[in-house]
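Only a single protein chain was left out; the remaining protein chains are all shown in position.
Letters A and B name the chains as they come in the text, with residue numbers starting at 1 for each one.
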């Protein structure tokens, strides 16, 4: 297991380096970094000064060396806008996103597993068709549209919930509800499909021949086997919650890493953008390791 | 030795189109979805030529005109936007950009991803490793963020948008194709072809690809919906399609500031996105069964009973 994680870490490290190289060269090769990093109205002198200060007149490879060197020592530069270390700014925002994603994903997981399993048990029945329709619609709705419709209905018309910001529990309801919909729709379908497969498997036949009751057959025999593909999709969805978070955080004025990244891009605070990339990529890597661990926990065949 | 109904009698097969229609008819949702998609497609092709002028015509007296005013011209039935332009006409015209970007990205990512997947699955471990690492780099990062950053750096144009969306979706096809190739190339019929002396190219394109293709078609249909949502999101954020071009996502974004007094500006284009993605999802679900020889009987049985 340990060697597995080590191997996994190594290959992810390579991926991470690849990503950094890509972003670095893209930012350096597509025009003048000074223009990217400085405000639009900056004068020619300011740009020249900026270049010298950041060694932008050095050859590209030397610049890359410097960049890698500072990344290795954990120095991701200063946020130009906030005059603080970029990493601090990102981590601060990241905590918010992490909470948002963790709460949403937990709710999605529980709801999707229960609904999907029940739908599979009586596949073709009313509940199955109803939940299939709901989950399909859920998987088809653009989150930004849902967010603004929710604001119109719950914040403006009914005035039950605040439109944006943080502060109280009420502020969390709409973002979580909006982020919930798509992953729920997708995962319900996967759970249902996987459970139908598991319920028609040979070992379930054996359990029935043993006289095992319906409850344990669904939740003990079938579910644990059916969870394997579900976990993979859950991982993908958890990662793409960060996608959704960009939109939802922007619309709801939620101070997470997605909003930070969009703001930083629009404000040309490039060090923050790079730091945010690094932090989210590491977070996704950790999550992937956790998923692999969950896999091994669930299925003894993977452990060996 | 379990129960099987394949008797030594030879089962006749119906012509291809008739069978497809029969199987579609058996799943009423998929049938409606297919018809809806055909209508959307036709409107997207003829829309800009037909209604382009009308969709751009400003009418300051009709600003934020409310929907369901049946007394007016039909293009105003869904209301008008902040400049008095008819929403229905704009939605039809915007359909072209929306579908073009999505189909461009899907075709590009599917072709490149499938090709790389075939190579990764069929070649030696070293080439395969390089390709898979590349996919990992793309996958280890939320695709929307890559798109945001790249579009910001390269500037947004339709071509860049298509390219960026395509790149973020390549790993999906690559991984699926590779996994299938790895499985299929161990199958007996591939071994049989090798024993006959078939070249790698022949095995790849005559034996493996046709078996992978149904899975990929299903995947591409599903992905079309995904890409459409992603494009809408990017346009919504202001880094996708730029005005005066329009897409459904951009229309939602433009309507956002009028939310309090004119909800329909954002609502209708959103509904267009939902209905289209829903149809694609329904069709993809249907394909998953219709293209699977093991499951197809479910549809054929129903189709025969109903029609």
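One rule holds in what follows: a residue touches a chain if its C-beta (ideal position, glycine included) is under 8 Å from a C-beta of that chain, and two chains touch if they have at least 3 such contacts.
Please note the rule applied: contacts and distances are computed from a predicted model.
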Per UniProt, the name of the complex member that is left out, chosen from "ABC transporter ATP-binding protein", "ABC-type polar amino acid transport system, ATPase component", "Alpha-D-ribose 1-methylphosphonate 5-phosphate C-P lyase" or "Thiazole synthase": "ABC transporter ATP-binding protein"
Among B:66, B:111 or B:192, residue touching the chain not depicted: B:192
Identified contact with the non-displayed chain, of B:83, B:107, B:211 or B:271: B:211
Hidden partner chain, touching residue among B:57, B:133 or B:202: B:202
Touch list for subunit B against the chain that is not drawn: 1-8, 10-11, 13, 187-189, 191-199, 202, 206-207, 210-211, 293, 296-297, 300-301
For subunit A, the residues touching the chain missing from this view: 200-203, 205-213, 216, 221, 224-225, 298-301, 304
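Throughout what follows, only the chains that are shown with their structure count from here on.
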Where subunit A and subunit B are represented by their mean Cα positions, the distance between them in whole Å: 22
Footprint of subunit B on subunit A - complex, ascending: 11-12, 14-16, 18-19, 22-23, 26-27, 30, 36, 136-137, 139-145, 148-149, 151-152, 156, 239-240, 242-243, 246-247, 250, 258, 261-262, 265, 273, 277, 280-281, 284-285, 288
Contact set on subunit B toward subunit A in their complex: 133-134, 136-137, 140-145, 148-150, 152-154, 225, 229, 232-233, 236-237, 249, 252-253, 256, 259-260, 263, 266-267, 270, 273-274, 277-278, 280-282, 285
